[in-house]
Every structure is written in C-alpha cells, then in structure tokens.
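One chain of protein is taken out of this complex; the other chains stay put.
Labels run A and B following the written order; every chain starts at residue 1.
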Amino acid sequence: MSKTNPGNFFEDFTVGQVIEHATPRTITEGDRALYGALYPTRFAVPSSAAFAAASGLAVHPVEELIGFHVAFGKTVPDISLNAVANLGYAECRFHRPVVPGDTLRTSSEVIGLKQNSNGKSGVVYVRSTATNQRGEVAIDWCRWVMVHKRDPEAPAPDAVLPELAKVVAADDLVLPEGLDFSAYDFGAAGEPHRYDDYAVGEKIDHVDGVTFTDAEHMLATRLWQNTAKVHFNTEARPDGNRLIYGGHVISMARALSFNGLANAQLIAAINGGSHVAPAFAGDTVYAWSEVLDKAETPAPGVGALRLRLVATKGRDESMTLRNAEGKYADGVLLDLDYWALVPR
Amino acid sequence: MSKTNPGNFFEDFTVGQVIEHATPRTITEGDRALYGALYPTRFAVPSSAAFAAASGLAVHPVEELIGFHVAFGKTVPDISLNAVANLGYAECRFHRPVVPGDTLRTSSEVIGLKQNSNGKSGVVYVRSTATNQRGEVAIDWCRWVMVHKRDPEAPAPDAVLPELAKVVAADDLVLPEGLDFSAYDFGAAGEPHRYDDYAVGEKIDHVDGVTFTDAEHMLATRLWQNTAKVHFNTEARPDGNRLIYGGHVISMARALSFNGLANAQLIAAINGGSHVAPAFAGDTVYAWSEVLDKAETPAPGVGALRLRLVATKGRDESMTLRNAEGKYADGVLLDLDYWALVPR
Partner (left out) sequence: MSKTNPGNFFEDFTVGQVIEHATPRTITEGDRALYGALYPTRFAVPSSAAFAAASGLAVHPVEELIGFHVAFGKTVPDISLNAVANLGYAECRFHRPVVPGDTLRTSSEVIGLKQNSNGKSGVVYVRSTATNQRGEVAIDWCRWVMVHKRDPEAPAPDAVLPELAKVVAADDLVLPEGLDFSAYDFGAAGEPHRYDDYAVGEKIDHVDGVTFTDAEHMLATRLWQNTAKVHFNTEARPDGNRLIYGGHVISMARALSFNGLANAQLIAAINGGSHVAPAFAGDTVYAWSEVLDKAETPAPGVGALRLRLVATKGRDESMTLRNAEGKYADGVLLDLDYWALVPR
C-alpha cells in the first residue's frame, strides 16, 4: 500500500468526526523576522517589544496571522488536499497572543456536510482549534471547503448545515490578558487616528501597492507548512503558474492597511472571508478598508473596529466592492471581514 | 600581493595536511525559520520543541542538514573554490544534535591525492570535522573533489587513495543522547508507518514537486556561507544560468520525502552521494526513496533505515535509477544514501 498521503475525499468525512492534525510547530523570533521580510508590516505591538510591554502584554506577541497561517496550514493535508475551492471562513477568534516558544497544534471537528447536486463533490464544514503546548486554546475558526469525491457513486450523506454566526459578537471578542492602551504612544505607532476618528461606513484607500514574486509567496507558504501543490509546482496547473496561497494575499493586504490603519494593532477575530479571484506572480496588489462597525471593550483604552479589508489587483481609488450586477468588481482578490483592536 | 583568496590548487595539497577553515558560525532560531521557508519540511522533531522534548532530547535541535551545510560551506574557500566537480561523499556521521546557540567551525585533513592522467587536475580527498564551541565533534565526513592544477607542469604527487567505507556500519551510528521513541506520537508526526512497515527493496514515490527559483537557492546558499561563484553570478557560466548548490537539491529532496517518510525524523549518517546532473531555476524537482537496509539500535523504540534518496527533474513514477546501459536515468539529479532514525 502506498505510504504517501492521498488526502481525504468527501466520503471520508462524517459529522462529529475529530481529526488531530500532524506536525506541531514551534513559533520563533525567526518567524517574526521572516514575516517582516515578506510583508510591509509595521504595526507597533508586534514590531516593538518595548511598545508591547507598554501596552500591558507580558511577552512580545507575533502577528496574529502568523499563528493563523501555521494553525491553518496544519489542516490542509487532512481537510483540503483534494479541495476544489476554499469557500469561506467564520467565527475565527484569537484567544491569546502567540509568542515565540509556543508550539501550536490543530485539531478539527467535522460540523457539516452537504453533497453537491452533481454528485462529484461536496461541501465539508469544520471547526478547527489550535492549542499551545499547555493545551490552551490559541485560535479557533470554522471553514468550509468543496472537496472531490473519490467515487462519484458513493452515497450522499444526510445534509447537515451548521449555523455559523455572520459576525463574532463584540461581546465575544477575547482581549489579550493585560492589554491596556490608556498610555498609548500615537507618535511611536505612526498615526494619530483613534477609535473616535473612525466612522462606520468610512472607506480608506491604503494607497501603496506591492508586486508579487514566486519566490516570496513560496517562502511564505512553506513557512506555514502549507503543502497544497498548486502553490509550488509549475506542473500542477495547465497554465504553468503557481497559484498564490490565499493567506499570502491576506497578510499582504493587512500589512498594506497600515497606511491609514496603523493603530489597528491587533486582530481579535475574523468574521468571514472570500478569496474572490486567484493571484499570481507579477500581479500588483493594493488594499482598501471599510469600517463596518465599532464597539467599546472592557480593556482600558481599547476599542474594537469591525473592518472589511479588500485586496485588489491594480489600484481601485473608487473602492468598489461589487459591480452593477451585485458581483464582485473586476480586480477584487480578497474580501475579509475582521475585528481589530485600536486605542480609544 | 593580492589580498583576495585565490583558493587552493591541486599542487597546494599534501597528504596529512590539516586546514583550519575560517569563519565560525553560530546557529540560531533564525536558521530554523529560514530552513522551513526554503524547504517544505515538516519532520516533527525539528518542527516542534514539544515533540523533541517528548523524544528525550534536552534541547530542540535544528535539522541535521543545517549543520551539514554550514560545516560544509566552511570548507569551500580552501578545498573546492577551484574544483571542477564534487565527486563524492562518504562516512558522514552526525555525532550530536546541533542546537541554537552552537557555534560551528570546521577543519579538514587531506587523506588522499591522485593526479589525473591529463596532468591538468587531480582528485583531493579530505576528511572534515565540524566542532562546536566546546570542542565536541558535531559532524564529520569525507569528500573528494576534482581540483584544477595551477601549473600543469607541476610534478604529480605520489598517489594515495584512502580506504573509505561504502556504508557507515549500523553499529557505528551515533544516537543523540537521550533519544527515546518509545512514547512516539504517530498522529502528531503525520504518518502511521513504523520501522516494521518498511521493507528492504521497497520504493516510495514522494509525489510532490517544487519548481526552483534563483532567489531561493541563493538565499539558501548564502545562509550556509557557501561562496562558490557559480551559484550567484550570471556572468560566471557561459549559459548565464546560476547553478543550484547541490546541498539545496539535497535539502529539497529530503523535505519532499516527508510524504511517505514522515517518521524518518533524524539523519544519523550519510553513506554517500552523487550530484548526477546540474539543476537550475525553473526545474521542477521531485523525489523518490528506496529502502536499502534496516537495523535495530540500542535507543528505546528507535530503529534505523538505510535509504536511497533520489531527486529527479520531472516526476518519474517508475522510480528508475539507471537506464539499460547502467548509467543514471535521464532526469536524475541526486542519488543520496543515508541512515535515518525512525520509531519502531
């Protein structure tokens, strides 16, 4: 019997099934440095140990997306190796900062299944949980993917569709222990804009663009131990292009959003996200944001902004999400809905 | 007189000569992160400090090939700057894990010399030893390289051909202090296959492929302080290509072999190796392995597999090493023979 991993197919999943994903991974200062080399990020909390300490954090955390990508990458060999598409995310919460020395592992529970009408594939819903070496929950999230069936004749399972929150309620956000922005240094952080300066409905064009290269997105994707073949192998797609990992687009857009959202220091939750179009080397990515909601928090000086982060291929100064037919506008690559913690 | 290093030529070497190589180098967590960005490696021991501790290791080691490449790179300016070709390796043993904070330095003894019949070059055999900051041996190995003569008229030295073992005997493998796989977590490691599941003669197609880029192989080669010009300079070869450092191919193939050999956690020895053909950016590399031998070890729960690791340009599902004439099959880039430590 073959010793290599063929991945799971649609009929391999059952509701209630729990999968312990392989290869726990220790986060280090090397990851922080590489993240800063791969993305133009300058958020003061992850950039500066001194700023983090002044914000009440006992240990200098890395960016939330480092933890997210690592934790997410663990699920790929079991959940999405045979995926047709990543359909969505929901209910992603960051329960505690990830710090150098933490070892993350991830498990997933199948929470929903629905075969497609064509009988060739189906949608698998999982809730994944990343824990650290002390067994504490670091991150959890739901996602749903369309997965091929191995055998189109295999019987369809009973359809189970989980109820997923469209948005993580502000009251359910987990605030990092000790977080305190009451003595926040706006000069060091790079911008004067605070919670009260952002209005629901406001849009921000982040101006800057970065042109992707193959070497960089492969470095990033390997760093997260994400093994999906299409990211690395020019022989894996008919067009000979290496598809850029969607998380690379997320991190690039988040880093670009510094210019206008420099004080959106920490990501508390991801409410949902769509990878609208594929990205390839040579594409130049820009970003814009929209303020969707605001909420106060119990942490001193800390407010939460619910933000839509949109990555586009080519700059769209009009910041148009959808065209007249209600479909995503040309050029939109990513539509991400998240909660950020900002000084009040 | 010129202050730059012209490298040594064949007539500069004498049997018994000992060369202390320059630029000791400290290994850090940054090296671990970069290694994980450059190669799709997921072996649980170097990936996870928690897994390493559960395997009895006092400190979290980096991959053996990080130590090997660094130690090997030190020898280049003195041994192979004027090399025509790297001809082979033998008797490479990993004497103790390399951990962040270790400073490696390397010395080499010339153990053999043989001028070629054309009088223009000769083969130099060296035994190299890398030691850490406490003077403990970390790695040693033999290699032989064909080196240009400075002066074709220089007299030939007496030929001395060292006796080198074709294979490191299983009894001579050095096991990391404390290594214990008796409570091995196969779920965390990623595959269920243990020592008894591998049969001598078995071949494993590792399935996945990675397309090389120039930026990545240069990053890797510099990281190991390997200075051979052909890897970095498009003006160094008539075809304008940058030749990929052979160690980059080794590390890529080793990482690809995770898929089917996820439990081959540690490299204990390299018995031999040939860089069969050059590799360049744009080539897509795949790997397959063959189990050559097996041996029990005194460490609890630990067995040793002797493996042939073959890297190919383009996937060869037939896993053919040699063609009908007994020569390496088209597409073979690397043929490496090594001992790996696996759970029993």
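Please note the rule applied: a contact is a pair of C-beta atoms (placed from the backbone, for glycine too) under 8 Å apart; a residue touches a chain by one contact, two chains touch by 3 or more.
Keep in mind that this is a model prediction, so the values were computed, not measured.
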- Can you work out which residue in A:44, A:76, A:126 or A:342 touches the chain that's missing from view? A:44
- Given the contact definition stated above, which residue among B:50, B:188 or B:220 touches the chain not shown here? B:220
- Identify the residue among A:4, A:116, A:241 or A:259 that touches the chain left out of the display. A:259
- In the whole complex, of B:13, B:72, B:125 or B:232, the residue touching the missing chain would be B:232
- Hidden partner chain, residues of chain B it touches: 2-5, 20, 22-26, 28-31, 33-34, 77, 100-101, 103, 105, 133, 213-216, 218-220, 222-223, 225, 227, 229, 232-236, 242
- Mind listing the chain A residues that contact the chain we can't see here? 28-34, 36-40, 42-44, 47-51, 60, 187-191, 193, 197, 204-211, 213-216, 259-262, 282, 284, 314-315
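The definition used in the following text is that only the chains that are shown with their structure count from here on.
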- Task: Between chain A and chain B, tell me the centre distance in angstrom, where each centre is the average of that chain's C-alpha atoms.
- Result: 36
